[in-house]
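Omission of a single protein chain aside, the complex is shown with its protein chains in their original locations.
By letter and in written order, the chains are A and B; residue numbering begins at 1 in each of them.
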Amino acid sequence: MSEAAHKDYTGAKLGMWLFLFTELILFGGLFILYAVYLHRYPAEFAAAGSELNEVFGAANTLLLLSSSLAIALATSAIQRGAKGRTLWLVGATIASALIFMVNKYVEWSAKIGHGLYPDGPAMLERPPGEIAFFSLYYITTGLHGLHVLIGGALLVWVWLRVAADAIHAEDYVALENSGLYWHLVDLVWIFIFPLYYLII
Amino acid sequence: MSSASKHIVSDRIFILVWLALLALTGVTVAVSHIDLGPWNVWLALSIASFKSGLVIAFFMHMKYENRLLKGFFFCALLTLAIFIGFTFFDVHYR
Partner (left out) sequence: MSSYFDTAPRSARGFLDSGESGGGLLSWIFSTDHKRIGLLYLSAIVCLFLIGVLLGLLIRLELIAPGETLMGAQTYNAVFTLHGVIMIFLFIIPGIPAVFGNLMLPIQIGARDVAFPRLNLLSWWLYMLGGAMAISALFSGGGPPDTGWTFYVPFSLETTTNVSMAALGVFVLGFSSILTGLNFIVTVHRLRAEGMTWTRLPLFVWSLYATAWVQVLATPILGITVVLIILERIFSTGLFDPTRGGDPIMYQHLFWIYSHPAVYIMVLPGMGVVSDIIPVFSRKPIFGYMAIALSSLAIAAFGSLVWGHHMFTSGMSDMAILVFSLLTFIVAIPSAIKVFNWVATLYKGSIHLDPPMLFALSFILLFSIGGLTGLVLGAAATDIHVHDTYFVVAHFHYVMFGGTGFAFFAALHFWLPKVFGRMYDRKIANLSWGILFVGFNILYFSMMVVGLRGMPRRYYDYVPEFTVLNVMATVGSWILAAGLFLMFANLLRGMLRGAPAGDNPWRAATLEWSIPSPPPAENFAADPVVTRGPYDFKGAGLS
(Lines give C-alpha, C1' and ligand atoms only; values in the text may rest on other atoms or scores of the structure.)
Protein backbone atom coordinates (compact mmCIF):
# COMPACT_ATOMS: atom_id res chain seq x y z
CA MET A 1 0.00 0.00 0.00
CA SER A 2 1.41 3.35 -0.92
CA GLU A 3 2.59 5.47 1.97
CA ALA A 4 1.51 8.73 0.40
CA ALA A 5 -2.13 7.71 0.42
CA HIS A 6 -1.80 7.12 4.12
CA LYS A 7 -0.25 10.33 5.38
CA ASP A 8 -2.65 11.45 8.03
CA TYR A 9 -1.02 14.04 10.28
CA THR A 10 -3.87 14.32 12.71
CA GLY A 11 -3.90 10.53 13.03
CA ALA A 12 -0.14 10.39 13.52
CA LYS A 13 -0.28 13.00 16.23
CA LEU A 14 -3.22 11.29 17.93
CA GLY A 15 -1.26 8.05 17.89
CA MET A 16 1.74 9.78 19.45
CA TRP A 17 -0.37 11.28 22.21
CA LEU A 18 -1.87 7.88 22.99
CA PHE A 19 1.66 6.55 23.26
CA LEU A 20 2.57 9.40 25.60
CA PHE A 21 -0.38 8.44 27.81
CA THR A 22 1.11 4.99 28.16
CA GLU A 23 4.46 6.51 29.13
CA LEU A 24 2.76 8.74 31.66
CA ILE A 25 1.07 5.76 33.27
CA LEU A 26 4.26 3.69 33.15
CA PHE A 27 5.94 6.33 35.31
CA GLY A 28 2.65 6.60 37.18
CA GLY A 29 3.23 3.12 38.58
CA LEU A 30 6.44 4.34 40.21
CA PHE A 31 4.73 7.47 41.49
CA ILE A 32 2.08 5.28 43.14
CA LEU A 33 4.85 3.52 45.05
CA TYR A 34 6.46 6.87 45.88
CA ALA A 35 3.20 8.26 47.24
CA VAL A 36 2.55 5.19 49.36
CA TYR A 37 6.05 4.97 50.82
CA LEU A 38 6.22 8.73 51.42
CA HIS A 39 2.96 8.42 53.31
CA ARG A 40 4.49 5.68 55.42
CA TYR A 41 7.99 7.11 55.96
CA PRO A 42 7.84 10.93 55.75
CA ALA A 43 10.80 11.50 58.08
CA GLU A 44 13.05 8.91 56.39
CA PHE A 45 12.21 10.32 52.96
CA ALA A 46 13.17 13.82 54.12
CA ALA A 47 16.42 12.57 55.61
CA ALA A 48 17.37 10.59 52.52
CA GLY A 49 16.25 13.31 50.11
CA SER A 50 18.52 15.85 51.76
CA GLU A 51 21.49 13.69 50.74
CA LEU A 52 20.78 14.14 47.05
CA ASN A 53 22.71 16.96 45.46
CA GLU A 54 20.29 19.83 44.90
CA VAL A 55 22.70 21.59 42.56
CA PHE A 56 22.88 18.64 40.18
CA GLY A 57 19.12 18.33 40.27
CA ALA A 58 18.57 22.02 39.61
CA ALA A 59 21.16 22.06 36.81
CA ASN A 60 19.48 19.14 35.10
CA THR A 61 16.11 20.84 35.51
CA LEU A 62 17.38 23.97 33.77
CA LEU A 63 18.95 21.83 31.08
CA LEU A 64 15.73 19.97 30.33
CA LEU A 65 13.53 23.05 30.44
CA SER A 66 15.85 24.83 28.03
CA SER A 67 16.08 21.87 25.70
CA SER A 68 12.31 21.69 25.75
CA LEU A 69 12.26 25.30 24.63
CA ALA A 70 14.78 24.53 21.89
CA ILE A 71 12.77 21.65 20.43
CA ALA A 72 9.55 23.71 20.61
CA LEU A 73 11.31 26.51 18.70
CA ALA A 74 12.60 23.93 16.23
CA THR A 75 9.04 22.85 15.44
CA SER A 76 8.08 26.44 14.71
CA ALA A 77 11.23 26.88 12.64
CA ILE A 78 10.55 23.88 10.43
CA GLN A 79 6.98 25.04 9.92
CA ARG A 80 8.42 28.26 8.52
CA GLY A 81 10.88 26.28 6.42
CA ALA A 82 13.98 27.55 8.24
CA LYS A 83 16.16 24.48 7.80
CA GLY A 84 19.44 25.85 9.19
CA ARG A 85 17.78 27.16 12.32
CA THR A 86 15.94 23.86 12.81
CA LEU A 87 19.16 21.88 12.59
CA TRP A 88 20.83 24.17 15.07
CA LEU A 89 17.96 23.90 17.58
CA VAL A 90 17.61 20.13 17.29
CA GLY A 91 21.39 19.87 17.70
CA ALA A 92 21.18 21.94 20.90
CA THR A 93 18.52 19.59 22.25
CA ILE A 94 20.68 16.55 21.51
CA ALA A 95 23.61 18.23 23.27
CA SER A 96 21.40 18.84 26.32
CA ALA A 97 20.49 15.19 26.39
CA LEU A 98 24.17 14.30 26.42
CA ILE A 99 25.07 16.77 29.17
CA PHE A 100 22.11 15.54 31.20
CA MET A 101 23.39 11.99 30.99
CA VAL A 102 26.91 13.06 31.98
CA ASN A 103 25.51 14.83 35.05
CA LYS A 104 23.49 11.76 35.87
CA TYR A 105 26.56 9.58 35.50
CA VAL A 106 28.60 11.74 37.87
CA GLU A 107 25.76 11.84 40.37
CA TRP A 108 25.14 8.10 40.32
CA SER A 109 28.81 7.15 40.47
CA ALA A 110 29.36 9.33 43.55
CA LYS A 111 26.51 7.55 45.34
CA ILE A 112 27.54 4.11 44.15
CA GLY A 113 31.15 4.86 45.13
CA HIS A 114 29.93 5.33 48.70
CA GLY A 115 28.25 1.93 48.62
CA LEU A 116 24.84 3.52 48.39
CA TYR A 117 23.12 1.38 45.79
CA PRO A 118 20.45 -1.35 45.96
CA ASP A 119 21.77 -4.21 48.07
CA GLY A 120 24.97 -2.19 48.65
CA PRO A 121 26.75 -2.09 52.05
CA ALA A 122 25.92 1.55 52.88
CA MET A 123 22.33 1.03 51.80
CA LEU A 124 21.65 -1.92 54.07
CA GLU A 125 22.76 -0.01 57.19
CA ARG A 126 19.93 2.44 56.66
CA PRO A 127 16.45 2.30 58.16
CA PRO A 128 13.85 0.69 55.86
CA GLY A 129 12.24 3.99 54.81
CA GLU A 130 15.52 5.34 53.47
CA ILE A 131 16.23 2.15 51.57
CA ALA A 132 12.83 2.47 49.93
CA PHE A 133 13.61 6.08 49.03
CA PHE A 134 16.94 5.30 47.43
CA SER A 135 15.61 2.24 45.59
CA LEU A 136 12.82 4.34 44.13
CA TYR A 137 15.33 7.07 43.33
CA TYR A 138 17.51 4.69 41.34
CA ILE A 139 14.63 3.03 39.52
CA THR A 140 12.78 6.25 38.70
CA THR A 141 15.78 8.26 37.57
CA GLY A 142 17.13 5.17 35.79
CA LEU A 143 13.93 4.73 33.81
CA HIS A 144 13.89 8.46 33.15
CA GLY A 145 17.51 8.33 31.99
CA LEU A 146 16.61 5.53 29.61
CA HIS A 147 13.94 7.80 28.18
CA VAL A 148 16.47 10.61 27.79
CA LEU A 149 18.65 8.22 25.78
CA ILE A 150 15.75 7.08 23.60
CA GLY A 151 14.61 10.67 23.09
CA GLY A 152 18.16 11.71 22.21
CA ALA A 153 18.50 8.87 19.70
CA LEU A 154 15.16 9.82 18.17
CA LEU A 155 16.33 13.41 17.78
CA VAL A 156 19.57 12.30 16.11
CA TRP A 157 17.43 10.48 13.56
CA VAL A 158 15.25 13.61 13.16
CA TRP A 159 18.36 15.76 12.69
CA LEU A 160 19.56 13.49 9.89
CA ARG A 161 16.14 13.51 8.24
CA VAL A 162 15.98 17.30 8.38
CA ALA A 163 19.48 17.52 6.94
CA ALA A 164 18.41 15.18 4.12
CA ASP A 165 15.31 17.34 3.48
CA ALA A 166 13.07 14.37 4.28
CA ILE A 167 11.52 16.51 7.01
CA HIS A 168 10.50 19.93 5.72
CA ALA A 169 7.83 22.61 6.01
CA GLU A 170 5.17 20.41 4.37
CA ASP A 171 6.03 17.20 6.19
CA TYR A 172 7.31 17.68 9.70
CA VAL A 173 5.18 15.34 11.80
CA ALA A 174 8.24 13.19 12.65
CA LEU A 175 9.91 16.24 14.20
CA GLU A 176 6.72 17.28 15.95
CA ASN A 177 6.15 13.83 17.43
CA SER A 178 9.77 13.44 18.52
CA GLY A 179 9.42 16.86 20.11
CA LEU A 180 6.34 15.67 21.98
CA TYR A 181 8.33 12.71 23.25
CA TRP A 182 11.10 15.00 24.41
CA HIS A 183 8.63 17.23 26.26
CA LEU A 184 7.35 14.14 28.07
CA VAL A 185 10.89 13.47 29.29
CA ASP A 186 10.91 17.03 30.59
CA LEU A 187 7.47 16.65 32.20
CA VAL A 188 8.49 13.60 34.19
CA TRP A 189 11.58 15.39 35.43
CA ILE A 190 9.50 18.37 36.54
CA PHE A 191 7.98 16.00 39.11
CA ILE A 192 11.11 14.01 39.90
CA PHE A 193 13.08 17.12 40.85
CA PRO A 194 10.96 18.37 43.79
CA LEU A 195 9.88 14.89 44.93
CA TYR A 196 13.40 13.48 45.18
CA TYR A 197 15.85 16.36 45.44
CA LEU A 198 13.87 18.91 47.42
CA ILE A 199 11.79 16.72 49.72
CA ILE A 200 11.94 17.85 53.36
CA MET B 1 -3.12 17.74 5.64
CA SER B 2 -0.90 19.52 8.07
CA SER B 3 -0.78 22.75 6.13
CA ALA B 4 -4.51 23.17 6.65
CA SER B 5 -4.27 22.94 10.43
CA LYS B 6 -0.77 24.37 10.72
CA HIS B 7 -0.61 26.66 13.70
CA ILE B 8 2.75 28.31 14.21
CA VAL B 9 3.26 29.48 17.76
CA SER B 10 5.39 32.60 17.91
CA ASP B 11 8.88 32.35 19.37
CA ARG B 12 8.04 35.14 21.80
CA ILE B 13 5.38 33.02 23.52
CA PHE B 14 7.74 30.07 23.80
CA ILE B 15 10.44 32.23 25.39
CA LEU B 16 7.99 33.78 27.83
CA VAL B 17 6.82 30.30 28.85
CA TRP B 18 10.43 29.23 29.30
CA LEU B 19 11.14 32.25 31.53
CA ALA B 20 8.06 31.43 33.59
CA LEU B 21 9.27 27.83 33.96
CA LEU B 22 12.69 29.00 35.14
CA ALA B 23 11.10 31.39 37.62
CA LEU B 24 8.84 28.64 38.97
CA THR B 25 11.83 26.32 39.36
CA GLY B 26 13.43 29.07 41.46
CA VAL B 27 10.27 29.30 43.58
CA THR B 28 10.22 25.50 44.06
CA VAL B 29 13.81 25.52 45.30
CA ALA B 30 13.18 28.53 47.54
CA VAL B 31 10.09 27.15 49.29
CA SER B 32 11.79 23.81 49.82
CA HIS B 33 14.05 25.56 52.33
CA ILE B 34 11.10 26.74 54.41
CA ASP B 35 9.63 24.11 56.69
CA LEU B 36 5.88 23.98 56.13
CA GLY B 37 5.42 20.46 57.48
CA PRO B 38 3.34 18.24 55.23
CA TRP B 39 2.43 21.27 53.09
CA ASN B 40 5.88 21.28 51.51
CA VAL B 41 5.03 18.26 49.39
CA TRP B 42 1.66 19.62 48.37
CA LEU B 43 3.11 23.01 47.49
CA ALA B 44 5.91 21.40 45.47
CA LEU B 45 3.38 19.21 43.67
CA SER B 46 1.15 22.19 42.92
CA ILE B 47 4.00 24.15 41.41
CA ALA B 48 5.14 21.09 39.45
CA SER B 49 1.61 20.58 38.14
CA PHE B 50 1.41 24.20 37.09
CA LYS B 51 4.78 23.91 35.34
CA SER B 52 3.71 20.78 33.50
CA GLY B 53 0.49 22.55 32.58
CA LEU B 54 2.58 25.24 30.88
CA VAL B 55 4.73 22.68 29.07
CA ILE B 56 1.69 20.76 27.88
CA ALA B 57 -0.38 23.79 26.87
CA PHE B 58 2.32 25.65 24.97
CA PHE B 59 5.38 23.53 24.21
CA MET B 60 3.21 20.54 23.40
CA HIS B 61 0.57 22.64 21.62
CA MET B 62 -2.31 21.24 23.65
CA LYS B 63 -3.88 24.71 23.88
CA TYR B 64 -4.24 24.72 20.10
CA GLU B 65 -5.55 21.16 19.73
CA ASN B 66 -9.18 20.16 19.30
CA ARG B 67 -11.52 19.25 22.12
CA LEU B 68 -11.23 15.54 21.40
CA LEU B 69 -7.51 15.40 22.21
CA LYS B 70 -8.02 17.56 25.28
CA GLY B 71 -10.73 15.16 26.43
CA PHE B 72 -8.47 12.15 25.89
CA PHE B 73 -5.72 13.79 27.87
CA PHE B 74 -8.13 14.48 30.69
CA CYS B 75 -9.18 10.79 30.67
CA ALA B 76 -5.56 9.67 30.93
CA LEU B 77 -4.91 12.01 33.87
CA LEU B 78 -8.12 10.91 35.56
CA THR B 79 -7.13 7.28 35.16
CA LEU B 80 -3.76 7.92 36.76
CA ALA B 81 -5.42 9.90 39.57
CA ILE B 82 -7.78 6.98 40.23
CA PHE B 83 -4.91 4.49 40.29
CA ILE B 84 -3.05 6.58 42.87
CA GLY B 85 -6.11 7.73 44.81
CA PHE B 86 -7.84 4.36 45.19
CA THR B 87 -4.63 2.77 46.43
CA PHE B 88 -4.94 5.11 49.40
CA PHE B 89 -8.27 3.54 50.38
CA ASP B 90 -5.98 0.75 51.49
CA VAL B 91 -2.80 2.52 52.53
CA HIS B 92 -4.36 5.40 54.43
CA TYR B 93 -6.73 3.24 56.48
CA ARG B 94 -4.44 0.32 57.17
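By our rule, a residue touches a chain if its C-beta (ideal position, glycine included) is under 8 Å from a C-beta of that chain, and two chains touch if they have at least 3 such contacts.
Keep in mind that this is a model prediction, so the values were computed, not measured.
Peer 1: Indicate each shown chain that the hidden chain touches within the full complex.
Peer 2: Over the full assembly, the chain not pictured touches A, B.
Peer 1: One chain is left out of this view; which of A:Val36, A:Ala58 or A:Met101 touches it in the full complex?
Peer 2: Within the whole complex, the residue contacting the unshown chain is A:Val36.
Peer 1: Based on the whole complex, identify which of B:Ile15, B:Leu36 or B:Cys75 touches the chain you can't see.
Peer 2: Residue touching the absent chain, from the options given: B:Cys75.
Peer 1: Considering the entire assembly, which residues of subunit B contact the chain that has been omitted?
Peer 2: So the residues of subunit B touching the unseen chain are 68, 75-76, 79, 82-83, 86-87, 89-94.
Peer 1: Which subunit A residues touch the hidden chain?
Peer 2: Counting over the whole complex, subunit A touches the hidden chain at residues 1, 6, 8, 10-11, 14-15, 18-19, 21-30, 32-33, 36-37, 40-41, 44, 118-119, 127-133, 135-136, 138-139, 143.
As a convention for this text, only the chains that are shown with their structure count from here on.
Peer 1: Taking the touch rule as given, give the residues of subunit B at its contact with subunit A in the complex, in rising order.
Peer 2: Those residues of subunit B that touch subunit A are 1-3, 5-6, 8-11, 14-15, 17-18, 21-22, 25, 28-29, 32-33, 35, 38, 40-41, 44-45, 47-48, 51-52, 55-56, 58-60, 69, 72-73, 76-77, 79-80, 83-84, 87-88, 91-92.
Peer 1: Can you list the residues on subunit A that touch subunit B in the complex?
Peer 2: It is residues 7, 9-10, 13-14, 17-18, 21, 24-25, 28-29, 31-32, 35-36, 38-40, 42, 54, 58, 61-62, 65-66, 68-69, 71-73, 76, 79-80, 170-173, 179-180, 183, 186-187, 190-191, 193-195, 198-200 of subunit A that touch subunit B.
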